[in-house]
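Apart from one protein chain that is not included, each protein chain of the complex appears where it belongs.
Up next is chain A:
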Amino acid sequence: MDNPKLRANICDMDTDIVITGGGLAGTSLALALAQTGMTVTLVDALSVDAQRQTDFDGRSYAIALSSQRLLQTLGIWPALDADAQPMLDIKVTDGRAGEGPSPFFLHFDHAEIEEGPMGYMIEDRHLRRALLDAVATTSGITHRPSTQVTAQNTAGPGVTVTLSTGDTISAALLIGADGRSSGTAERAGIRRMAWGYDQTALVCAIAHEKPHNGVAHQFFMPPGPLAILPLTGNRSSIVWSETTQNAARINALSDAAYLEHLRPRFGSFLGEISLAGARFTYPLGLSLANSFIAPRLALVADAAHGMHPIAGQGLNAGLRDVAALAEVLCDARRRGEDLGAPTVLDRYQQWRRFDTAALALATDSFNRLFSNDNPILRFARDIGMGAVQSIPALRRGFIREAAGLTGELPKLLRGQPL
């Protein structure tokens, strides 16, 4: 007979997974994991009120189609649909201020990919609200807002996390979703490579006279790209890159003077414009963690990589991490594997790190090519755009990449449950 002492397994942890950081990546990962039956403790240094601001502050995201499918599969989309602006078309133009667009421009039409719109524009406040509401009503998630992690220890069978409240939590795995200056990564001794640009993005929302018809525009200007992305109603989100020196000067201007600088850059096709929210500046840079994993630890989203926002790929890349890690962990749990085992974490790193480095380099070189007033490069860009425009297959490839539909997609991004 079995030894009676051997009846019960004693690997009981307080929770399967601890996630640090309650932003967009942390909350969506907590939902994805809890929905497969795992227990998750979500530790966030910020308060719920700080995460859940209700006034529109001007920040918004271009959600790729694949990211929209993830939100749909997690059950979040119905709460967002009414506030989401479908992006039906993306027009890419090379131009110089005051000269208008060059004769060649790229025109990506959603009708060419037969998968609905190319993506959606969603305001930050709506996305946060939907995710936090779902976190609050999902069993299996213990949300600990206004709490910091002060220490993490991987000696012993799992990882033990010490909180600012003095509590300790044991888990099989700790996931850092705590942003660019991730304390989780720092405590694990993971360093990051970073490249700065002498560029700063000016971000704001504008209201305009004429409808945008769901069309997004990207103008490539010598100082940096200008993106005009459609929000619900007669509003658009502006991401306007300038040299850091120019950006500081423009940002110091009054609202009226700020708009005077903006008007000639995209012309009058939307009619009269006015500001529809606060103005922000973000210094542009690229960064990549030396490793996405460490013993009993994985990093996701901005904690793992920071991206040039040129193609709106930051949040989408973060959600790809979320989908890939959730799938790796769900499969491992169903097999009875240790969720924090090196073999399991390696699968996540293999899946995501190369992909991320490739995307970071691609957006980097794209930006270097376009943020330039060299006449030879400008000519090459015009020819290149003309070529892409005239070859439908090549254009479809660009559209699918922009919509996040290429590469080996995790199930959640294909709209399949785990």
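We adopt the following convention: a contact is a pair of C-beta atoms (placed from the backbone, for glycine too) under 8 Å apart; a residue touches a chain by one contact, two chains touch by 3 or more; residues count from 1.
We take it that contacts and distances are computed from a predicted model.
Tell me the UniProt protein name of the chain this structure doesn't show, selecting from "ATP-binding cassette domain-containing protein", "Carbamoyl phosphate synthase small chain", "Sigma-70 family RNA polymerase sigma factor" or "Ubiquinone biosynthesis O-methyltransferase".
Of "ATP-binding cassette domain-containing protein", "Carbamoyl phosphate synthase small chain", "Sigma-70 family RNA polymerase sigma factor" or "Ubiquinone biosynthesis O-methyltransferase", the absent chain's UniProt record names it "Ubiquinone biosynthesis O-methyltransferase".
Thinking of the whole complex, not just what is shown, which of A:Arg191, A:Arg249, A:Arg334 or A:Arg414 touches the missing chain?
Selected residue, touching the omitted chain: A:Arg334.
May I ask which residue of A:Pro264, A:Pro283 or A:Pro342 touches the chain that does not appear here?
A:Pro342
In the complete complex, the non-displayed chain touches which residues of chain A?
2-3, 5-12, 36-37, 157-158, 331-332, 334-338, 342-343, 346
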